[in-house]
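A protein chain is absent from this complex, but the other protein chains hold their places.
By written order: A, B and C. Residues from 1 in each chain.
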Amino acid sequence: MVSLSDLQVRSLGACTVDSPLALYVEGRTTNEYYVGETDRILYDDTLELIASRGVPLAELPTFESGGPRQKIFFDPATTKVGVVTCGGLCPGLNDVIRAIVLELNTHYGVRDVVGFQHGYAGLIESNGHDVVELTPDFVSRISERGGTILGSSRGAQDPSAIVDRLVELDIDILMVIGGDGSMRGAHNIGAEIAARGLSIGVVGVPKTIDNDIPHIGQSFGFSTAFAKAAESIKAARVEVEAAVGGVGIVKVMGRHAGFIACYAALANHDADFVLIPEVGFSLDGDNGLLALLERRVAERGSAVIVLAEGAGQDLIPASDRRDASGNAVLGDIAGFLREQISKDFANRNQPLTMRYFNPGYAIRSVPADASDSVYCARLAQTAVHAAMAGRTDMVVGRRRHRFVHVPIPFVTSGSHSVSPDGDLWLSVLESTAQPFSMC
Amino acid sequence: MVSLSDLQVRSLGACTVDSPLALYVEGRTTNEYYVGETDRILYDDTLELIASRGVPLAELPTFESGGPRQKIFFDPATTKVGVVTCGGLCPGLNDVIRAIVLELNTHYGVRDVVGFQHGYAGLIESNGHDVVELTPDFVSRISERGGTILGSSRGAQDPSAIVDRLVELDIDILMVIGGDGSMRGAHNIGAEIAARGLSIGVVGVPKTIDNDIPHIGQSFGFSTAFAKAAESIKAARVEVEAAVGGVGIVKVMGRHAGFIACYAALANHDADFVLIPEVGFSLDGDNGLLALLERRVAERGSAVIVLAEGAGQDLIPASDRRDASGNAVLGDIAGFLREQISKDFANRNQPLTMRYFNPGYAIRSVPADASDSVYCARLAQTAVHAAMAGRTDMVVGRRRHRFVHVPIPFVTSGSHSVSPDGDLWLSVLESTAQPFSMC
Amino acid sequence: MVSLSDLQVRSLGACTVDSPLALYVEGRTTNEYYVGETDRILYDDTLELIASRGVPLAELPTFESGGPRQKIFFDPATTKVGVVTCGGLCPGLNDVIRAIVLELNTHYGVRDVVGFQHGYAGLIESNGHDVVELTPDFVSRISERGGTILGSSRGAQDPSAIVDRLVELDIDILMVIGGDGSMRGAHNIGAEIAARGLSIGVVGVPKTIDNDIPHIGQSFGFSTAFAKAAESIKAARVEVEAAVGGVGIVKVMGRHAGFIACYAALANHDADFVLIPEVGFSLDGDNGLLALLERRVAERGSAVIVLAEGAGQDLIPASDRRDASGNAVLGDIAGFLREQISKDFANRNQPLTMRYFNPGYAIRSVPADASDSVYCARLAQTAVHAAMAGRTDMVVGRRRHRFVHVPIPFVTSGSHSVSPDGDLWLSVLESTAQPFSMC
Partner (left out) sequence: MVSLSDLQVRSLGACTVDSPLALYVEGRTTNEYYVGETDRILYDDTLELIASRGVPLAELPTFESGGPRQKIFFDPATTKVGVVTCGGLCPGLNDVIRAIVLELNTHYGVRDVVGFQHGYAGLIESNGHDVVELTPDFVSRISERGGTILGSSRGAQDPSAIVDRLVELDIDILMVIGGDGSMRGAHNIGAEIAARGLSIGVVGVPKTIDNDIPHIGQSFGFSTAFAKAAESIKAARVEVEAAVGGVGIVKVMGRHAGFIACYAALANHDADFVLIPEVGFSLDGDNGLLALLERRVAERGSAVIVLAEGAGQDLIPASDRRDASGNAVLGDIAGFLREQISKDFANRNQPLTMRYFNPGYAIRSVPADASDSVYCARLAQTAVHAAMAGRTDMVVGRRRHRFVHVPIPFVTSGSHSVSPDGDLWLSVLESTAQPFSMC
């Protein structure tokens, strides 16, 4: 477990090169845009929290501020950058790739940017994936389409073989867009680079469709994803309202964190129950799901259940299968609920029209919406600034509206989830009018 | 089987009431808007077809023209109309309801319009469903939402009990929006009315998400539905292009007719194979799906299969289950294909990333798009004109851009499907570059 | 003025080459897909119309059927095709370009397809526009974006210089996507080709955002365009309903034909008045627009006027300016109405909140919706079949759901407009409840 006192980001060395941004308009200093080397963003935001630290102001935990530096580490004229996307799709991947390429070209004058295909697998030479030249023209329109033009894959690869490949290709900076597994991979690559005494930067842009990255605010693509998921909830409501005894179940992504379920439910008010991994529930008993569902259908004529895929795993037998990233395959809670609800309605001799919606991958393969598109562009710009300034073994993020640098171990230890005692979950309870406890 | 010589629509009696449309603007005749009593639309549209009939012009099969009549059968001041929606949801149901109510009120001055809830079940008094008063205010915004504000249900009900209820409520006209089963029901209600010598009109607006109604052109909601289905095909393409050995399967509605699959595939060009009930295919052999898929993935890196739910039923064991409407439950062709493809790729030791999309009900619960919305409004207006003119036991439709009246038996005998030799299927083959024969 | 007896399409010569479609799958004949050389589609569709012709069946006016022919004129191995887009933008241009290229490549094996940039100007060598090679890869995703990748321009160019260029580049077929002016240009090019005794085909795909092409049904892109225009009507309704004395004016395209205004108004039922070029109206008098507007605002609290840009031109001074295509610049009817309405409300001492919406080019620069996308693909496929079969000086169209060949003079003489006595305008009157006469 990392501690807040480790918030210092690692650098490859001293920044001695003038940023070309300074030359952008002759005769005008652009100093005001530069981030000061001592700018630090507070980790805490309430009086109570900082008071509880019991340390002087200067020792409060802080993040390094993101943004352009006046002095940078890499000489743009000779810098070569590689970009890779790893793990599952997420809206905005192409926006991030695009903004990295444009920022490097337009503002730093870095012309040599390449893409590795199909995740870390593309960094293993023996896999034979071509390296793609990423020019401003090539990336100009890619954000109009979902997915990633670089392709992706799951699973770790040998850091040593990856560093061999980086060295062979003269890569100075590796930009990794990926999830927590990929960031652990990036950390290992950074360690291997350090062990070899090389000056290759590794900078990450964290990706997660589940919004479960700790410390650094909403993840890119999340706004787009839950908006898409909300469409299925609306469809479910329309279906069950037209039916007699209509019960809709909408399964959305969320292995360990119920953010998609919560936000999608809040977005359109059509949910009656939201079930997430963070909050347990029972089927039986007066306050169990079946009894509550029965009452809701009696009162409103129909009900919609929004179900995060990782919810209620204690109610079904554990699976011991694992996917290519090593994640445990979840039990089929949707199938279990459909069966239990059908039985219950049959036992009670009540009509039931069950409608099941599983938007699945459809919420992650769409292009980013306008908000996410802006966010991706700004995250990528921050990542490029960090990388050019020689930062390494780190990711960028936006914590409470400030772009910050975070050491990789901070985002790969622990995870972010919906607090059952927090204001988001309270908002969900207020919106659905489901009880505080369903046990 | 009905014959084309039966295209005469039944009327309740002579039209003797002046249409209030005529009074709409004092001092101006509106005669030009009226449909002449002898206007007939040709059934055939090619020289070859009409030549092959071998009858004089006047005996060619024709439909009665839809539209307002100068003389109508029902006196608007005392007419009461009931509306019912039956069967599965379809985009545009609320548009049709809305336009019926507005047309009756605004143009005919009929104020007494009621809705029956949950399909024909709502016409059986003992079921206890309330009758809903349908006012212009009430329906004003309903088309912004999918589904049907009246609710729906599947299955037939006793025609005699239904006519009892119509009589009890003083209904003069029953407008039925529903599928082929519902139209058979409407025909039976019309027969029962005739048997009792009553003057109650029964006019249908045919609904089918599958676009499989014979004789009367594209069904309302179809444009919206296939556009929605096309989104899943695009999502599938995005997913499989990012993966190694990506194969996407998109299952769409289409029990006996592959129209949704064909149009959705044509709409975005992202499909490699379209499998529909009308065209058989083999899995094995040099020209079978597996071999073709193998080649396509080798060439393009990925492939997307668009699958109508009723395709390939000969490849899997028949089910003997039936749903509430009496339709046979289809075998799980998608599951079968997923299994076979997985085995095949494993046998050939090829990487496979399978992505399955099932938009399901999501394509039918959305509001109508602009084109369907216009179409629904005009169909409903035509239906009201027909009903006020005393037509009964009929449906409205648009055949080759003309609104026409069609006796119910014409649309309930036989069905419309994709012709394997026709230009639509040819367009699909041209767009996907799949072979003419996959056997 | 052309007559219906001239419906025969011109051919470059006898079709002697076997269509490569026949070879598509060995061992299977594909004869059933071929259009017979004698297939003809009736021009008329009602008994009354064909009866009124007073000619034998075989002499009724008919169109040649579109579709693939078993024997074609051009040898695919040596055929070179040029594509040009002319005039204003329209949704679907890229879909048409894309389908032309794919159809030529995939089905005919024609590899040599080029695009001319910026309309006919790109066919004049001295303008220096590059010729673009159009490959399947290049066009693969272009339909996801509005506009035309080839660029466009207005105005005629010298047919002789154009034919010089076609000859110089060895073009066998010129595909022209453009409006009526462009089709007149195409006809002149065809005449010049004929005069020189060359075998170059000129085949058009007619484009008009206003849906005003005669004889050949709804134009591509129209569904997309009016759906977009309908959004502005909805926005106007939202604005004026929130205001005190709210009056919204939505100006939409439609110089001589009010189709966009009519369909957009029908699509969302939010319009109170639709003003189109085809139907005159007065401002003053008891049945004039001002009095009607006054009453509508009094009754409903607000009103929305949908205004085709060419409506009410008799009410304002004529302009004698002309645009680059030679079209008269229209008078500013929207400005005039805003002024008159403001004065009128001020005179009557009534509060007025005027909201003006002009979606302008926004309705024509969006990508095609799913329906238009399918339509564009099929039109383009039909155009390619016609061109390969040696047809020239013609356009393709879909008349009452049949794809047909039409000689260019038919679509450039006269124009299509909303009939004040027809069922579309009646539907509009029924939907808006505006009076039959506003004079």
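Operating definition for what follows: a contact is a pair of C-beta atoms (placed from the backbone, for glycine too) under 8 Å apart; a residue touches a chain by one contact, two chains touch by 3 or more.
This structure is a prediction, so every number in the text was calculated from the model and none was measured.
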item: Identified contact with the non-displayed chain, of A:T85, A:Q117 or A:S143; value: A:S143
item: Selected residue (touches chain absent from view) among C:V9, C:A121, C:A230 or C:L290; value: C:A121
item: Touch criterion as defined above, residue of C:R40, C:R296 or C:R355 at the omitted chain; value: C:R355
item: Contacting the left-out chain in the complete assembly, out of C:V167, C:A242, C:A346 or C:C439; value: C:A242
item: Chain not shown: contacting residue from A:S5, A:T38, A:S126 or A:N349; value: A:T38
item: Selected residue (touches chain absent from view) among B:R10, B:K71, B:R111 or B:R145; value: B:R145
item: Missing-chain contacts mapped onto subunit B; value: 141, 144-145
item: Absent chain, residues of subunit A that touch it; value: 24-25, 28, 30, 32-33, 36, 38-42, 44-48, 50-51, 57-58, 60, 62, 65, 67-68, 98-99, 102-103, 106-107, 140, 143, 217, 223, 226-227, 230, 263-264, 266-269, 287, 369-371, 373-374, 377-378, 381, 400-403, 421, 423, 426-427, 430-431, 433, 435-437
item: Missing-chain contacts mapped onto subunit C; value: 89, 118, 121, 145-148, 151-153, 231-232, 234-236, 238-239, 241-244, 355-362, 365-366
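The working rule: only the chains that are shown with their structure count from here on.
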item: Highest C-beta pair count, chain pair; value: B-C
item: Inter-centroid spacing, subunit C versus subunit A (mean Cα positions, whole Å); value: 45
item: Centre distance in Å when subunit B and subunit C are each reduced to the mean of their C-alpha atoms; value: 28
item: Residue list for subunit C, restricted to those that touch at least two other chains; value: none
